[in-house]
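A single protein chain has been removed from this complex, and every other one stays in its place.
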């Protein structure tokens, strides 16, 4: 799957089940658009890329249709706008508990009024042939239920992180999708972000020497006590599953290794209504069989601070800021001409959500395993349960290796 | 025009004189919005902005229709994709010398096949009611002709910078649009970019003290000898009108002052086929009546280097990198607690082209003068002619003040 | 002891009880200064400081005399050269196991041949009246013995960090100095470094909000297997007491709080001759009663990486690089005008060793408790023993509060 020409793959797939649509050069393809469909298709490539790569953008009628489940902040502010920067995906249905809001949003994005669903009648979506993927952007505790219902409806599932609120739920979700023969992908957007991917390549190809330490922080000041994120039953936890998870997951995907032990402490400010049910802060160290260790701090009650540094015996590479939606920056350091030298390559801004949508779209079209399938989310939940156990018991907790691979092939370079 | 609620203006206009347009095919889609439902769908706003501002996005049917004239690199890689991030604009027609290319692009962007024009039959566009603005993205020498033809067709004009290849052409363009009672805006994207605007405010409100020096560089390695930019008849000049212009224009709009003298040198590497007709490099100092001076260097034959620093008696502010499409960063320095202190505020990435399109769209809807009208472009051409004269004659050349204001009201903060 | 005029104190002392000392060989040179002429000769102050402060430099004959015990790398490359940048201290004796080396060094620094001692005849130093302070720069395991011998000789002691190799040794050292009525200071140079001190003030005056997280890394690639630092009997441990100690100590002095619990892991690469006796890496989290926590990573087997970030609810402040001898840089971040803003004040370079020497000199002259007395070192050793215990037992270990204050008054601003 190291093909340099994503377009060929995509058109091959399109030329299968989508033969009717694909017939004609671009003329036929434009038929749906000329029928009045509103198309928003910025490729978002800078000048340099455009001249050196072979970008592909798919016309609306060939794109993979997504239903968005949940119209909260993330869906409205990040995911729906990101379709405009995707190349292979388009929004074709909305699922919301608020019918008025859904109608307004649908009007903005050219989604047909008949493609709006409530949570109750969601299962009708099985009959909407335009919908190929269900993107679940709901409170964590609802991920399992909607994944199971989506699978039953025969739809592929893209589910926000954290995958669920327990290992048990993750396992149910994986089983449901396997039974239904649909794809399940967890929305780990950092794994589709160019700088993270560049650092993972550096690390795994030995450019840092032997990996030794990963140090990360992901903190923000969480203000609104009424948010569902402060309710244990809805969120499953506090800072850890929401933002600490970025550190945990990054340590794993950057190193390509799996931890076997963890030691952790959690903390909440006494008498703070925001943190009566979930932790405000978590601090943990995971150790890996190679000797590599990942130490991280994540807080819901600190001024914003997001960074990581991955240290090898010969060099380090990191991001500061890291983990954010935009404004990411890479640094690395190594000896050059006898001087310890800071190196900051410029990466053009990339919309992580658009890249994520496109990866899922291609996995659907090309019938392949997503880079971050349910198994990736399950493994993080196994580790998070160990972290909470360690914090509770005040001792080191061991973690069994995952039973199999947790990731599918990485997106190739041409894809993104 | 300091209104904090751009939406109200926009909807008033949309509901008023533009009723005919608004009652078109997409009317149904706009119903929910016109029914008063507040929809927050900023295409590319980060979480913080979304919570504190009141952004507006217009449904397709209410947007201002643009025809794109010229399908070169800038149009394909930057401008057309930027429509997806605009709030008030949409592409509805294409004008190109290459019919096949136009058809393919139209299919991508959902533009009707009947809305494609060649340069020869361009004047037919007068009959296309969806087209309200003609965006001219052609070689510089064609700007005047197409502005005049667009004005005759009764369409508003947004014209890429540099405005033309001579002062005389600029004056013809302004006259043509005045006669036709259409708006003329020059696409000075930096003047719609948030960091540039923040620095202009700092400077003009005295936060830097008295302005003293502006120092800027805008250089890149221009490779392709066959580009029209290397032909004097098409481009009007070399590095100066293309990239040096950013420095020149920034000195003026950041300070709010107009130069009265200029001293300049130009250079081309002997025997270099790229630079037989146009200059490779220009270095100039403009002086202003207040004592403020702007010194800049621009080269087509240097490794990429883009920055400026605006120095006052009490502080400085600048950008590094500056002038680029993305990745811009602000710095300033002043004394804090006895230490000279570097200050770098984080600005969320903003698509300058989308903001430019939206400003033009609102000027059309609200019947107001653009922030960067033809007079702004004319003034830059007056200065550029003085620069070339100074370089030719090896002496300081004086510049008469512009006959009137060169700018319309700045976009208010709510707008962008 | 918040006096703004260190000069007055110093001269009082010099002119008072130390008259005998001052009437030595350099008396003639000191006449003008003692006659009341104000001399401004800061060895390493930049122009701004010189104009705004009132620095003092003491002529040679009035300076406090130091004996340097141990002529290893740190003594030769950092401490002895730093006397040239001190204002109140001078080297007057050397103690070494290598007589030739001592003679050569003495010639360089103008130290009299009769003021050279071997480790065996060190106790003769009691008779050398020029020696007021013994600065111990020996392998950690020798600190206790030489502190006791110095105290018996009636000399004040400045001892390198880590203070010793065990809590028990620290207690012996404190007792010996108390009995002998001499001062004992541990050479925690960061506590005399201007940026560290500025951050401590910010933190303790509430400018960061409530303190929440301290995250730090101090790593380097330790190459030479033959160094005494790799022998447990000489060093007492590996990365922890040598470089991890910077993180541990900074968490304490920046916050002004004391930890009550620690959780830690240590690691050594199997089969690596450098790490058969001492740990290569340590990762630990200390928790404090206020909820503040300090998480740190320190490795002897990673590319150089030195930084910390102290996060409060309203802002963070940190250093990157941190902990090094030079090249230190401060950063902080907070909201300014709605933007999360990075703030980097410029601090003129300051020689930490010179400042440390001067603090000790003044404590001797002014008969006051050093800012970092033996109790400060003892507390760090209590915590390090808890860290090793936690790592051994795989569980959280509690730490009793220190029995009393661990620090004397901070140097006032005029002093440094």
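Here the chain labels run A, B and C in written order, and each chain numbers its own residues starting at 1.
Here is the rule we go by: a contact is a pair of C-beta atoms (placed from the backbone, for glycine too) under 8 Å apart; a residue touches a chain by one contact, two chains touch by 3 or more.
Everything numeric in this text was worked out from a predicted model, so none of it was measured.
Student: Which of B:147, B:165, B:190 or B:311 touches the chain that is not shown?
Tutor: B:311
Student: Write down which of B:204, B:295 or B:389 is the residue touching the left-out chain.
Tutor: B:295
Student: Where the complex has a chain not shown, which of B:75, B:173 or B:215 is the residue touching it?
Tutor: B:215
Student: On chain A, what residues meet the omitted chain?
Tutor: 52, 336-347
Student: Considering the entire assembly, which residues of chain B contact the chain that has been omitted?
Tutor: That gives, for chain B, the contact residues 208-209, 212-213, 215, 217, 219, 221, 261, 263-265, 267, 269, 281, 283, 285, 287, 291, 293, 295-297, 299, 301-305, 307, 309, 311-316, 333-334, 340, 394-396.
Student: Kindly note down the residues of chain C that lie in touch with the hidden chain.
Tutor: These residues touch the chain not displayed: 26, 28-33, 37, 39-47, 50, 57, 59-60, 73, 76-77, 80-81, 84-85, 100-101, 103-110, 325-327, 346, 348-349.
Here is the rule we use: only the chains that are shown with their structure count from here on.
Student: Central chain, going by Cα centroids?
Tutor: Of all chains shown, the one whose C-alpha centre lies nearest the global C-alpha mean is A.
Student: Using each chain's Cα centroid, which is most distant from the centroid of chain C?
Tutor: Centre of mass proxy via C-alpha means gives B as farthest from chain C.
Student: State, to the nearest whole Å, the distance from the C-alpha centre of chain B to the C-alpha centre of chain C.
Tutor: 57
Student: What is the distance in Å between the mean C-alpha positions of chain A and chain C?
Tutor: 47
Student: Mark out which residues of chain A touch at least two other chains, giving numbers and ranges.
Tutor: In chain A, no residue touches two or more other chains.
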